[in-house]
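Here's the structure, in structure tokens; my notes come after.
In this view, the complex is presented without one of its protein chains, the others remaining in place.
Right, chain A next:
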Amino acid sequence: MDGHEQRWFGVGRSVLADPAEAGAEACRAALDGRPATLLIVFASPSHSTPAMAAAVHAAAGGSVLMVGCSTSGEFSAAGVGAGVVVNALGGAGFSAAVRAVPQGSTGLYEAGVTAASCLDDIDAEHRTVLLLGDGRSTDQQEMVRGAYATAGAAVPLIGGCAGDAMTQTGTWHFFSSGGDVQVLPNAVLGAAIGSTKPLGIGIAHGWHRVGEPMAVTHSEGGKIFELDGEPALDVYAQRTGCPPEVLADAGAFLMYAAVRPLGLARRTGEDIRIIFAADAEDRSISGLADTPEGALVWFMEADPDAIVAATAVAASAALEEIGGERPLGMLVFDCCVRTLALGERTGQSVDRLREILGPVPFSGFYTNGEIVRRPQAKGMHHLTVAALAVL
């Protein structure tokens, strides 16, 4: 690589029907003829094929570091869609290293330890670890804990968990440490990014508490049986005004409950717990992450404007961290459930990003869990937007 070459960040997106053609097209657009230090690939399940991963890698010259994962949809300045997005960065002043942990090879905590050990290979004034989690296992927080144990407080963690277009069927990760290209099911990937300039991180969700808190009086893992001593499902249905026909239909309840989460009391604010299932037999409700007995929870509400705005709020916070300077590019990790809440307004949150970022290239994908670990943000987040600004 030419040592005098300017640092750069590029984004390419393609929705061509053929996955390999789309991958190659997106990669060429991102590179614009420049040699990349790292490729970051987001692809919808329809395009998450070995041929796509190989085509992206080949289009970048075949010996480049690459991480990526399947999504529940991607977006860039060009809009929202299902295809392939390739992000590339390069030039003197950027360094990168990557790790992959295949599914089942180790526990989630150790997977996090290994994924973040990519930091061992780079030395830079400003560093972050980009984590792409598997999005299917239940306790992703353990993975983030492992990564934090390796990275420590001086290096923030950011990323998202892979998506599967909300089909609950399985996710894919795309990986290359320079040579072979691997497509791994439900893996955990880490990419250390080093830079001579600051990296900014922002996070936002837009939900707020309503009413008085309730105590979780009986729960096991993510399943909540009682709130304030009453059957949890009855309390939930009453407080949210859930109609009986929705309670009786698992699919309808998922759509209904996903945007009516609970908030778990924390020192500053709350951890959001998405509710996704109800059990009419034992009157319980189930959340995507552990809700311990004794916990204090609130019902959380958001108006559509606040949900739309969360993306821009996270992006602005990331920009603020780099002193308000114009970044080279931005990566955004946006919860896939938010698209259920936004429906046809999903595109508006991307419009708002475009307004804020102007000509700055950006992209993101709809995630199964968002990762930010640094002071005031302890790891896995839900119904949240995380943004990384690269200066």
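Quick notes on this one:
In this section, contacts are C-beta pairs under 8 Å (C-beta built on N, C-alpha and C of every residue); 3 or more make two chains touch, one makes a residue touch a chain; residues count from 1.
Basically, contacts and distances are computed from a predicted model.
One chain of this complex is left out of the view, and of "DNA-directed DNA polymerase", "Gas vesicle protein A", "ABC transporter permease" or "GGDEF domain-containing protein", the protein name its UniProt record gives is "GGDEF domain-containing protein".
Summary of contacts with the chain left out: across A:17, A:210, A:248 or A:280, the touching residue is A:210.
Here one chain is not drawn; of A:99, A:126 or A:145, the residue touching it is A:145. Considering A:46, A:240 or A:348, the position touching the chain not shown turns out to be A:240 (whole complex). Only one of A:125, A:249, A:293 or A:320 touches the chain withheld from this view, namely A:293. Only one residue from A:58, A:265 or A:356 touches the chain missing from this view: A:265.
Listed for chain A, the residues touching the missing chain in the whole complex are 113, 145, 148-154, 210-213, 215, 217, 229, 238-241, 243, 265-268, 292-296, 375-376, 378-379.
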